[in-house]
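Yeah, one chain of the complex is gone here, protein chain that is, but the others are all in their spots.
Right, subunit A next:
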Amino acid sequence: MFTLKCQNILYLNNFLAMNTVINCVKTSKNLLILPRIGFNSKLFSFSSSNHYDIIIAGGGMVGTTLACTLGQNINLSNSRILLLEGADEKPILLPDKYSNRVVSLNPGTAKLLSDIGAWKHVAESRYAPVKKLQVWDGISDTMITFNNEKEDEIVSYIVENDVLLRAVNKTVKDVKNVNVVYNSKIKCYDLPEYETNNVTVTLDNGNKYTCDLLLGCDGANSQVRRAMQVHYLTWNYNQMGVVATLKLEEGTENCIAWQRFIPKGPIALLPLTKSLSSLVWSTTPEQAKSLLQMADEQFVEQLNDSLYKNFTHNSVIDQVTQGVSNFLKFFNCPSDLMRQLPPKICGVEEKSRAAFPLGFGHATNYIGKGVALVGDAAHRVHPLAGQGVNLGFGDIISLNTILGKSAYSGSHLADICYLKEYETERQKHNVPTMLAVDGLHRLYATDFTPLVLLRSVGLQLTHAIGPLKVNMHIPKSAQV
């Protein structure tokens, strides 16, 4: 320790060696100047190639899109981003055969994708626009349709998971500050005790990476979420989603998404091409098992049956819905008698049938010290409204804005004040949506007459009264 009486010692202390411990005390006045003491671990880790500003765990649709979005964010352009994907890189060429896993992207998501430059790759490949949605009740035959005011406007886009994944993978290659490591199996995540300390990610092959902010996009079974030890609220619907690629009988325009609620669960037909549609059939695990095992012809027969068959009609329900229908006709409201029938299914693509379990999941916290959850890692919903992946893309938009804001005001990337803003904003949107979807599932999972009556009349009235439908429709498609 030594004493300096120099006036400008302030300027000196930048030059003092980092490793020496020196205290300069200006004794004449109570001006105490402490130079930079000790060596700076952070500066060292910056220079190492294994340190990144942001690590994104999981290179699925949401993770890769997040990498593209953050990588292209002007405010984050000096951040280094690492994307860790457990699987091998997918071949660029897409098989001719349509995949059985598809997502329904709302216009908000499509806008995000076109903003980051991924939509053009989707458009080059293949997707199907949906101009109208028809939902009807298997028990009462009441129905509702959703379409935009202008006939030609798109309600949603049906895109195969593979097509979307390839598109964002292609995009991420052009983003300079994003590094992708495929085939990276994660051994463990070490989250810091203090928010501005580094997160350490250890891979199975022994490689270690550190980062300021870890973003968990690793799906419903998120390993990041387990490392965060957040409370995760979850239940199973005791339902399986059976998916398949279906061949349609007559060549229609095929731009309507159909969904019929039958007592065992909803059946949805989503257009792929003029002659192909994708099926998502939610049903009991037992029926799902038999649906997967039966022969193709038998499967098609069962499916057509479920789409067209009249389920146990109850005379009370019939009379009431008829009454409401007449009442609505009297007021010149759009009646539900204009119900269109879905195209007849004539076959199923070979080996396209598969099933996956359906459940609900909600992480009570999306964020932690140095970490945030995005997409299915944070929330999981029933596919009946096609909302799951769109909620994840909404998370991306919000997180991107908030991290940009945080960098604009010079904050640390993992600044908990900003991460909290992300959590609040997304939970405010996601939780009501998830509860609404869960509520719809419960409402339609029953054949208890008063409830059927209630939902049928509710559906008729909503269909008839435009403004109600607009309000319902907007959160369904326009918002993210």
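Here is the rule we go by: a contact is a pair of C-beta atoms (placed from the backbone, for glycine too) under 8 Å apart; a residue touches a chain by one contact, two chains touch by 3 or more; residues count from 1.
Operating definition for what follows: contacts and distances are computed from a predicted model.
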| item | value |
| --- | --- |
| Hidden subunit of the complex - UniProt protein name among "DDB1- and CUL4-associated factor 13", "U three protein 7", "Geranylgeranyl transferase type-2 subunit alpha" or "Methyltransferase domain-containing protein" | "Methyltransferase domain-containing protein" |
| Contacting the left-out chain in the complete assembly, out of A:50, A:77, A:114 or A:229 | A:77 |
| Residue of A:94, A:203, A:354 or A:416 touching the missing chain in the full complex | A:416 |
| Those residues of subunit A which, in the complete complex, touch the missing chain | 7-8, 10-11, 13-14, 29-34, 36-38, 40-43, 46, 74-75, 77-78, 195-196, 405, 407-412, 415-418 |
